[in-house]
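Before I ask anything, here is the structure I am working with.
Excluded from the complex is one protein chain; the other protein chains are retained at their positions.
Moving on to chain A:
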Amino acid sequence: MTKPLTSTSRAGGVGESPVRPDGPLKVKGEFAYSSDLWIDGMLWGATLRSPHPRARITGVDIGPALAIAGVRAVLTHADVPGDKFYGIDQRDQPVLAIDEVRYQGEPVALVAADHPEAARRALNSIEVHYEVLEPIFDAHKALFDPTSEHVHPGTNLVRHQPVRQGDPDDPAVRAQCAVVIARDYEVGIQDQAFLGPESGLAIPSEDGGIELYVATQWLHNDLAQIAPCLRLPQEKVRMTMAGVGGAFGGREDLSMQIHVAMLALHTGKPVKMVYHREESFFGHVHRHPAVMHYEHGASADGKLVFVKAQIALDGGGFASTTPAVVANAASLGVGPYEVPHVKIDAYGAYTNNPPCGAMRGFGAVQACFAYESQMDAVAEALGMSPWRLRQINAVSEGSTLPTGQVIDSPVPLSEMLDDLVAMPLPPSEEFDLRRMPGGVSNTTHGEGVRRGVGYGVGIKNICFSEGFDDYSTARVRLEMIGGEPAALVHTAAAEVGQGLVTLKAQIARTELGIERVTIAPADSRVGNAGSSSASRQSYMTGGAVKEACAAVRQRVIELAGAPADAQLVGGKVVTALGEVVAQLADVLGDTAIEETREYRHRPTERMNPLTGQGNSHVQFALCVHRAVVDVDVELGLVRVVELAAVQDVGKIMNLLSLEGQIHGGTAQGLGLAVMEEIQVANGKVLNPSFTDYLIPTILDMPPMRLKILENADPHAPYGLRGAGEPPTLSSTPAIVAAIRQATGLALKRVPIRPEHLTGTLAS
């Protein structure tokens, strides 16, 4: 069902750009995504969801649904075989709602039927009696108003993380400031909007266990949550990664995994489940909306003196990854700048709004919009250029962050800004209606159109932080196949589109000096690889593959009787001086050499709960953006003309994939700046479709100019730095800054909508 991938490209080690091994299958339509799986006699699963953001369940009648022809099972919380709760961080989320629903769309019951239409009809026939309650939807009130009701017994607070350094309230500190800027900012709810819907196939096995084919970001964490709910030992839940149609954080939490397995175990038949697009908007967590208050003080020569911030992140009905999102917002809350006096308080709240968790950028995105907006405001107040102000305050290697952590690898922010500013601006173009804001809608021929240029800088932590035991596992096997040395690389790491399958093969080629590499399907028969998130897989699974290859190489060298520092090159064992000791074919004969290795990054520490102090992060990655926009100030229409970016990745492992990550990350930042928001009223989602939730199309995306730097991180494999997230941070504030320059408006909320630009609404 999920096939091993053998590269069509024979060459392509680390630093080259071989084509993806799954590319040919994907362009032919033959790559099996989780929604494409099919097996004889399978049933279709479907989920009944709460229409209310907050209600008590007083009764459920499944009788009428069971009576429908073709319906094989209708299940409620009473049918959950084991633990009734799961969750990625805290086990606080019911598999199926028990006595209360806490968000609109919370799963209440499940159906399996012969045809998806029969399943849909059955959903409509389940009678759920709700006692509707007033939803708690104002995160600020939920956190700070002592009279607020609670979403979970006793509390609406998921986490409060302070950061304290110096004393911004000391009058002597304030006396150093020539300007003090205090403003409020808001970020709306963004959706990952991956194109491949949540889906999968569960097949009951003869030993009472289950085979699960699903699209996820982290097989082993899914497994640890699924098995106890099914009351099965982990070895009886055999998980295989099905093709993943994008993730961006939205597949970190479970969606249909336990549900489809319950239906299959209950009916004894294979069951397939596929969310439709509207359901997908309710079926996964989103990016936390944020309400932020920032106060910056700076001296007359542009040095930041203090930053105070209060950041309230709305996590919705369940904890999900909110605790870690809060930690990122707090620890990265001033951005990549040196600030002597800092007081940050970041909060995560429970409400009855849509649940929020991981999305590309993870807590750093929201803070970045606010601190970068503040940097522009400070620069303006001092009459300085925005990039110059950033350079004056930029961190560099050896700088101390407000958490007390010293940055111990290159962060050449000042040089990156020099490079960015030196990039040519887009040439003036001949008039073409298609290049006007509004495009072929023919809304302007240039009248009312103003150009603006803006800058944005972002800093993101790479890998898991705060003392988490973060590791990945790789198994590498080397043997002769058809007279040629060939490696099989097996990990459980999720290929979500980023190109990890390509990279694993590149590393094996480089480390083993061979051409032919096969990538085994990711499954739970090999150890934990950790999550495909936090931009960590090149670092972690890349590191694991490198170490497993080194262990295999070691054994080959011993077998060959070669000196310990020998290398494998071009199918031969070669001494450090380039002398050929043996052919791999002769050393290996019929034996296969297989080694498994776990790779861990340097340990980190939890943030001090009162001061935020501690070496909480492993690695920092920066991206800087310049945006050029045209704004039709009469209609409030924006066209982003060009985006330029400079990013330091430590080591370019695969240029083609890397550029794709920067382009794609930048596009999601553009979406947050001017288009994308899940609109919610009274806890209910107003726009759960691609008709009403707009993501950038090819018409919305401008040409992108990139400059990529390689200042190696000495602690990381190959010196690489995680790259997928930083561009998502910096493109948003750059675009907003450019729109501010074009319009003169303050613009304190993203996404910006036309009515914010035409003065219809206060901006």
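Here is the rule we go by: contacts are C-beta pairs under 8 Å (C-beta built on N, C-alpha and C of every residue); 3 or more make two chains touch, one makes a residue touch a chain; residues count from 1.
As a convention for this text, contacts and distances are computed from a predicted model.
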item	value
Undepicted complex member, UniProt protein name, chosen from "Amino acid ABC transporter membrane protein 2, PAAT family", "2-oxoacid:ferredoxin oxidoreductase subunit beta", "Carbon-monoxide dehydrogenase small subunit" or "sn-glycerol-3-phosphate transport system permease protein UgpE"	"Carbon-monoxide dehydrogenase small subunit"
Touching residue (missing chain; options A:Ala67, A:Leu686 or A:Leu699)	A:Leu699
Option from A:Pro197, A:Pro412 or A:Pro485 whose C-beta touches the chain left out	A:Pro197
Among A:Gly664, A:Gly683, A:Pro726 or A:Pro751, the residue in touch with the chain that has been omitted	A:Gly664
Contact partner of the left-out chain, one of A:Leu96, A:Cys177, A:Ala227 or A:Val244	A:Val244
Contact footprint on chain A, counting only the chain that is left out	17, 19-20, 22-24, 26-33, 35-36, 38, 115, 117, 192-197, 243-248, 274, 276-277, 432, 434-435, 440, 496-499, 656-657, 659-660, 663-668, 689-691, 695-699, 701, 703-704
